[in-house]
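Just one protein chain is left out here, and the rest sit where they should.
Per-chain residue numbering starts at 1, and chain names A, B and C are given in the order in which the chains are listed.
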Amino acid sequence: MSRNSIGKNLVITSFGESHGSFVGAVIDGFPAGLSISSEDLQLEMNRRRPGQSALTTQRSETDEVQIISGVFEGKTLGTPIAILIPNQDVRSDDYLHLKDVYRPGHADLLYDVKYGHRDWRGGGRSSARITAAWVAAGALAKQWLNNQSSVNINAWVSQIATIKAPSIVAVTRDEIESSAVRCPHPESSNQMIVLIEEAKSNGDSLGGKITCLIEGLPQGLGEPVFGKLNAILGQYILNLNAVKGISFGDGFDAAELSGSNHNDEWIFREEFGKIGTRTNHSGGIIGGMSTGEPVKMEIAFKPTSTIAKEQTTVNASFEEVKLQAKGRHDPCVLPRAVPIVEALCYLAIMDLWLESPAKL
Amino acid sequence: MSRNSIGKNLVITSFGESHGSFVGAVIDGFPAGLSISSEDLQLEMNRRRPGQSALTTQRSETDEVQIISGVFEGKTLGTPIAILIPNQDVRSDDYLHLKDVYRPGHADLLYDVKYGHRDWRGGGRSSARITAAWVAAGALAKQWLNNQSSVNINAWVSQIATIKAPSIVAVTRDEIESSAVRCPHPESSNQMIVLIEEAKSNGDSLGGKITCLIEGLPQGLGEPVFGKLNAILGQYILNLNAVKGISFGDGFDAAELSGSNHNDEWIFREEFGKIGTRTNHSGGIIGGMSTGEPVKMEIAFKPTSTIAKEQTTVNASFEEVKLQAKGRHDPCVLPRAVPIVEALCYLAIMDLWLESPAKL
Amino acid sequence: MSRNSIGKNLVITSFGESHGSFVGAVIDGFPAGLSISSEDLQLEMNRRRPGQSALTTQRSETDEVQIISGVFEGKTLGTPIAILIPNQDVRSDDYLHLKDVYRPGHADLLYDVKYGHRDWRGGGRSSARITAAWVAAGALAKQWLNNQSSVNINAWVSQIATIKAPSIVAVTRDEIESSAVRCPHPESSNQMIVLIEEAKSNGDSLGGKITCLIEGLPQGLGEPVFGKLNAILGQYILNLNAVKGISFGDGFDAAELSGSNHNDEWIFREEFGKIGTRTNHSGGIIGGMSTGEPVKMEIAFKPTSTIAKEQTTVNASFEEVKLQAKGRHDPCVLPRAVPIVEALCYLAIMDLWLESPAKL
Partner (left out) sequence: MSRNSIGKNLVITSFGESHGSFVGAVIDGFPAGLSISSEDLQLEMNRRRPGQSALTTQRSETDEVQIISGVFEGKTLGTPIAILIPNQDVRSDDYLHLKDVYRPGHADLLYDVKYGHRDWRGGGRSSARITAAWVAAGALAKQWLNNQSSVNINAWVSQIATIKAPSIVAVTRDEIESSAVRCPHPESSNQMIVLIEEAKSNGDSLGGKITCLIEGLPQGLGEPVFGKLNAILGQYILNLNAVKGISFGDGFDAAELSGSNHNDEWIFREEFGKIGTRTNHSGGIIGGMSTGEPVKMEIAFKPTSTIAKEQTTVNASFEEVKLQAKGRHDPCVLPRAVPIVEALCYLAIMDLWLESPAKL
């Protein structure tokens, strides 16, 4: 088991540093015979791409994906798919002054302690830049799942700082994408944009919450007891930079309910010829397996650690220093984190899907 | 990778059904040479044991651990430690009426869908009974870590239904254990007890929140990028029955802060001769690695699914039926979940510890 | 990945010491719904059981398998199957004189070096006693494969010391079992028996070779590139005590052939409606995948390390000592190794089978 790999049946191995020549991934276990759509792949890349709008980092990357193995004549071979994404717009000099300074909220110090040698350019391995390859991998997983199931995953920004969008039951990709912050509730979206612009001009940053809905799962996806659907999803998503919490269904609110209020009664749905639940407090997962109802997750993000405002910290000589960020960064990562969350969910779901095709 | 195993270096393989002859676990990767204290082991078992008080299930189990391999003359051999815990007080007849009924909040239906054959006695494999062996394994991990580090893990009940104990920075094991619900804040504890008794007499159940503090970690524990400390802890804990959410540090509250408020400034702590953080909003984890500050987690539990109150559900013939639980159960699982959470954390920490002994 | 586990989809976790209370295994990933035949299971156990004949160790074990989880009402649940086999006829005192002596050919010294603490009774963890649980696990894999395929695995003794049985193309279980040494060629069998009896009376021991034939595989079993069928089989079998070599098809003799002699030409077999090979020099595996022709392996075993003859060695105080074995042991392990080899092959094949059910 590699610490830069994730998955059992569909194994993603991540590599690359922020200012190296490439970031990338190897996808192993991807079935043969799927015709890959490069357009759909690039579409997902564009959603995560820096420089999309005034609200995001101005690093300019086209993020064109190079698939260097595992695909032949446009179709997957069943062999490992290796993906490269060039790092083009690197300005490593912006980071020279950070070479020996430990930025607050960043892991520079811990990389030094753990490894003794660190790539200080653009955050090196700890940069969210490496998630570009995850989005590419997730886009392939999405194409595969779309091809043979009705699984559909939508994530959106449901909170920025104190602005909370009202709870939403159904949402379309278009509603999400029509908002610059990927919040499908127009009023909240507008307020969020104002808030982010304000934070940006103050040299500050904001956190928030992403909600994610997985629809169209069959019943019984998830592997008891240490491969529970929620634990697998959690494992993928908690490895995403800036995530500080995850919950399923009613989540932390479930703590306040009584059993008679929280329990989802089973009902027979004649129209579908199968059993479902009357309510969905459990968020589509019971006993670690999908119930067939939508899986609902909420994911908490801390505010971006890199801020322009002056901060006090220490350097490698243990001296107190003042710090003002010069590197390009997002005042709020959430809009660009939406496609990453979706990608991680597609990868997690496909991993479990490959394990029990016959049983479900 | 087995779906009933967890860990890379310290691998726990879980087995057993609620009403089988035993539940158990095999622990592989446990270093040789540790003298095992059976008393300390049994102490942890007693904290999880059913029948501790009027607030818990009346199933009576002594939960005496049988170690059948891997320990010789009281010391670990470095070979797999196999643990058996007998299931003695089983009353399978209590479950006969549930053989073909799908209990709300339980995974009976999903086991039927996924496996086609199900042990309906006491919930079978989906029962929290199987966590008895996890506590035993965790107790051994605790002994090993205590033997060579200052790692100390304390979990406690911080919320039952709407009763929330005030935020606590430091807490002792005695303060936790002196409360029947394992809430170290006496006033809240009393209110929680009243609430649980009330729920019990109403045939209902309650959820809540457990807070867990891991102190004494070195800097740099956790493996970028898919073995982040928070993701590993999350993976272990999200596999625990009834858990619906987990957060680290300020968790979901971090979403509301700005970067300048959330960032933990690095400071040099002269008294310890090392760098720490002035605040601990990040909950002791940055970039997936321990900062050396206490790791703080909050874990949301749904209310117990088994309730005495009448509920409507369906049976295996798709007919609507009324259901009233007869099996013994906890009106609130949180007090007994405290030692399980601690055990899972000890196992997760030891797994990572074994990976980087030289580096830290 | 646990070092006492093997397999990806069907994961066997082994535990136990020779003179502990039990040896055992946990089998994870075994599909639900198979009716287990205890008789067939016990039959395989009896083939490996000590005390079968005058040629084997006189340790007397009934080796009755206790299945303590994963099977309910005689059918597998899809949950981990935990197997216990009691160690009954232990005479640990026979080993007291070996407590501090490093037996030639045995790993006592290396366990001391590696672990610092060692169970010296009956060889502890290094004893072939632990393979009893492997045979039980293999017997279940056999039942599962028999239930849905025409896979058939037969191993037999093809050489003891200098007695080599003529090469055999087809063989029945009965022909193998009718020989006390499990050599289906009667004349060779008789010579082998004489040789073993002679070695026994001399206080010496013998090695030999086991041939194994796997018939009825579909084409394409085996996973390029690091899960090649031969590598997987090799991984399982090279972990078996006393094995010093393994080869496939023409094996070491292939080294002497030219390409035009060794290449197996593909032919269309009209009667089966599929492609096969005219010859089978490759032993049923090309490019790491099954060709559909019989897989043929040869496995070399060193002579039993425990001998009654006096030997010179050193003890834990680095002093030269004379040693004469007192513990019970086999003068030649091969007859009892036959069912173990078969069991390991069934486990390896089932592991791969579970990975590509749809593709083959």
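One rule holds for everything that comes next: a residue touches a chain if its C-beta (ideal position, glycine included) is under 8 Å from a C-beta of that chain, and two chains touch if they have at least 3 such contacts.
Note that the coordinates shown come from a computational prediction; the quantities given were computed from them, not determined experimentally.
Within the complete assembly, residues 1-6, 8, 14, 102, 104-107, 109-111, 113-115, 125-126, 130, 159, 161-162, 199, 204-209, 219-220, 223-228, 230-231, 234-235, 238-239, 241, 243-252, 254-268, 275, 277, 281-283, 286-291, 298, 300-307, 309, 311-314, 318-320, 355-356, 359-360 of subunit C touch the chain that is not shown.
The chain not displayed touches subunit A at residues 1-5, 8, 11, 13-17, 20-24, 26, 28-29, 32-33, 66, 68-70, 72-73, 75-82, 84, 114-119, 124-125.
In this text, only the chains that are shown with their structure count from here on.
Distance between subunit A and subunit B, defined via averaged C-alpha coordinates, is recorded as 27 Å.
Chain centres here are Cα averages; for subunit A and subunit C they lie 46 Å apart.
Shown for subunit A are the residues that touch two or more other chains, namely 1, 8, 224, 359.
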